[in-house]
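Next up is a structure, given as structure tokens.
Certain chains of the assembly are absent from this excerpt, and the rest are unmoved.
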Amino acid sequence: MSNTLLQLGPSEIKIKKHWCKACGICIALCPKDVLEADDKGKAVAVAPEKCTRCGMCEMHCPDFAISVEVER
Amino acid sequence: MTEVKDFGRLMQGNEACAEGALAAGTKFFAGYPITPSTEIAEILAEKLPQVGGKFIQMEDEIGGMAAVIGASLTGLKSITATSGPGFSLKQENLGFAVMAEVPCVVVNVQRGGPSTGVPTSPAQGDVMQARWGTHGDHPIIALTPVSVKETYELTIKAFNLSEKFRTPVILLMDEVIGHMRERVQLPKQGEFEVVERKKPQVGPEQYYPYRDDGTGVPPMASFGEGYRHHVTGLVHDETGFPSNKPEMVKKVLDRLHKKISDHLDEIIMAEETNLEDAEVMIFAYGSVARSAKKAVNILRKNGVKAGLFRPITIWPFPSTKLQEHFNRIKKVVVPEMNMGQLVGEVERAAAGKSIVTPLNRYDGELITPVEIVEKVQEVL
Amino acid sequence: MFAQIEEYFRLEKMPHIWCPGCGHGIVLGAMARAIKQLGYDQDKTVVVSGIGCSARASGYLDFNTLHTTHGRALAFATGIKLADPELNIFVVMGDGDCTAIGGNHFIHAARRNIDLNAVVFNNNIYGMTGGQYSPTTPQNKRATTAPYRTIERNFDLAELAKSAGATFVGRGTAYHAKMLTDLIVNGAKNKGFSVVEAISQCPTSYGRRNKMGDPVDMIKWQKEQAVNIKAAGNMTQEQLGDKFLIGVLHQDEAPEYTETYQEIIDRAQGTVKK
Amino acid sequence: MESIAREVRLSGSGGQGLILAGIILAEAAIHDGLNTVQTQSYGPEARGGASKAEVIISSGDIDYPNVAEPEVMLAMTQEACDKYVGTLSNKGILIVDSTFVTEIPDTTATVYSLPITKIAKEELGRTLVANIVALGAVTGLTNVVTHQAIVDAVLARVPKGTEELNEKALSLGYEYANNASREFAKGKMLQAN
């Protein structure tokens, strides 16, 4: 995966607000501080440009609410 | 089991059950040994693999019931067999099969209870349990054979009803019938009906596993066939997914019951002997009906107009059939090898119109014809 | 990308009803990704579950799904697998489901080495019924039925599975989601009974009562307490302390049940001599 | 179709093969074109203790399946003999294996005492076939089934390779019975020990 990284465009972090339950896990586990909580505690991508597409957020979201999409 | 000329062959009741299951096309048995039903398992352990079927001895009766339901979900006709204590253990999953509408046949060869009781003696003590043993409102079909031959036939019938109505069917034998051997002349394959469950006629997208198609019985897809769906013991809607909306709860429970109660004609079987002119009815089922039949003969010889009503289907209870007679026959004797179980239903059906007298024996011995004769003479 | 596994979900049932931060969703994701990797045909895949919060997993997945009675999932699954050995079967159970009421079916499925893939969502508690202790709750914890803290020792699920005969035993955590996916993949590839214990967090019924903090704290605890079995060899008993091992804990060869049963059929049908 | 049912009780102890004997006797009845019901005692007593197999043979239907007052009773142990003789028909026939039954109980039935197991052991070298010897004796003395029928039934049931042994056992039982029968005809009770 990591060797295809270079060929990929900037990542788009999709967050289904309706599915997000504001648990904070993605925010805590993102190594690049890409994510923050909104006033209801739900995740927002505040610095998508820093994202390395490591997948930590997506893999650990208990609610399938966050998805790191890649534009080709 | 040697085939002898044309006179038929000697067969045990439990063997007839196993053979009937094979004749109905069963391909799966899961269970746990228990006297007096074990022979059914033993015979199927040998014969199922011969027809490419599967036999598994599970760790307990609960597992046996579960595995049978699992196998049926893949499309195999499946059966388990047990006796009293094991029947009690199967109750939770039996209810699951009712709720999830999974066809299967559950045989209970009744022995003396309660508890470990008298494991090797005959009884008819699980009759009410067959109706009410699992928690919650549920319909059930239970059949009681009177002979080895009928055991064979009713096992096939049990499968047919089970497949047709997507419901577990109980074959409620007793130790006398299970263990006795008698001469039987069995119908050949092709001479009896074999029903297969209804399959979906639409594509997976249009398939609703629990939608009434007008018959009350939704078509059933097997796991692995492309009709991915959800099966649960929770109350569910027609998609199969849980719902606790009051109207859905009512809807599913109503359909579960109606699919049975709307087809009583097909489900209810009873044998009536000498009832046309009878002044007294003997109501008896299972092995006791054999004694009753002999009692009727004796009574008739002695000038007493006795007749026999033998329910073959005991659940649903054949009230209507029975009530027809209560307009005329005012005396009913109900011999049972228990402390009085089905007699309650007879009384209810009689609704005060006929006097119903129980005759109970629960000491592990079959009621004799003479006992019945005497009871009839007493009530007349 | 969720899109890659989206097809495995019944989207109309989402969002699921697990609590915020419940680990079960993460474990479910690992399962879905594993099945993706395995490339199983959805129509030929079955997910069987018992009863519990974990057991709801079956309802969210778009396979042939069966939500059984509490503790009996493996027994139902045994029937399915023996009846149709072509099917790939995953069996989702909670710790209570699997090791309390379902303990017997668990050891027997292991003994038979039947080709089922058990995924145990272990949150060390009865989540669904509101927080009673389970056979995997560690000693000295609080639960609604242990107001004076638990005194019973917990099962080592992996040890139990191994001694009963399972031929693949792995343990992962919600935190180690990637490894968990791999464990499920490898478990599924094992022809025989495979157990993957997935340590999951239940903030609602376990974490809160045991002062384990919020979901984030709980998942970080998993990170800190888990030791990869490959690394454990170089650690002293002291270093290990009350940490637990993750990774492939046991792997073994043994005849698989439904395959051996086929031999019986062959013998019975005279294809092979008895 | 009303008809007289003939009731036979074969009693002894668990290991003596009497259930098999009952099955064979019932199958012989089928060979004769008759109806038949066979029952047996289960339970702890079936293993050790007294046990029995019973057969009803009739040209008509057999409803009540139990033997109430057997016309013929075989007793291959003292215990079984004592335990079950009580319900034997007054005019019935009691055949005891004198190898084990040493005290003939008080009965108005006609008693034949034959050394069944001894015959099997001494004349055939296999106590195992005592049950077949017994069958020979029972059928020889009672004609509940025809000779051909019992021969056919025995041969159909026994393991391959043992046909000859079993046929011989049957014949021996038959012979002894005929002798006993004849001697009985002479008016004295046979004690062929």
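Per-chain numbering from 1; labels A, B, C and D assigned in written order.
To be clear about the criterion, contacts are C-beta pairs under 8 Å (C-beta built on N, C-alpha and C of every residue); 3 or more make two chains touch, one makes a residue touch a chain.
What you see is a predicted model; the values in this text were computed from it and never measured.
A.B. asks: Give the stoichiometry of the complete complex as a formula in the chain labels shown, bearing in mind that each kind of chain is drawn only once.
C.D. replies: Listing the labels with their copy numbers over the full complex gives A x2, B x2, C x2, D x2.
One rule holds in what follows: only the chains that are shown with their structure count from here on.
A.B. asks: Just give me the whole-number Å value for how far the CA centre of chain A lies from that of chain D.
C.D. replies: 87
A.B. asks: Between chain A and chain B, what distance separates the C-alpha centroids? Give it in angstrom.
C.D. replies: 59
A.B. asks: Among the residues of chain A, pick out those that touch two or more other chains and give their numbers.
C.D. replies: none
A.B. asks: Of all residues in chain C, which are in touch with two or more distinct other chains?
C.D. replies: Expected reply: no residues.
A.B. asks: Name, in rising order, each residue of chain C that touches chain A in their complex.
C.D. replies: 1-3, 9, 14-16, 18-26, 29-30, 33, 174-175, 177-178, 214-216, 219-220
A.B. asks: Applying the document's contact rule, which stretches of chain C touch chain B when the two form their complex?
C.D. replies: Checking each residue of chain C against chain B gives 10, 13, 42-44, 46, 48, 58-59, 62-69, 72, 75-84, 86-87, 104-105, 108, 261, 264-265, 267-269.
A.B. asks: Give the list of chain B residues in touch with chain C in this complex.
C.D. replies: Contacts found on chain B: 27-28, 30, 46, 49-50, 52, 54, 56, 58-60, 62-63, 66-76, 78, 92-93, 96, 223-226, 228-234, 241-242.
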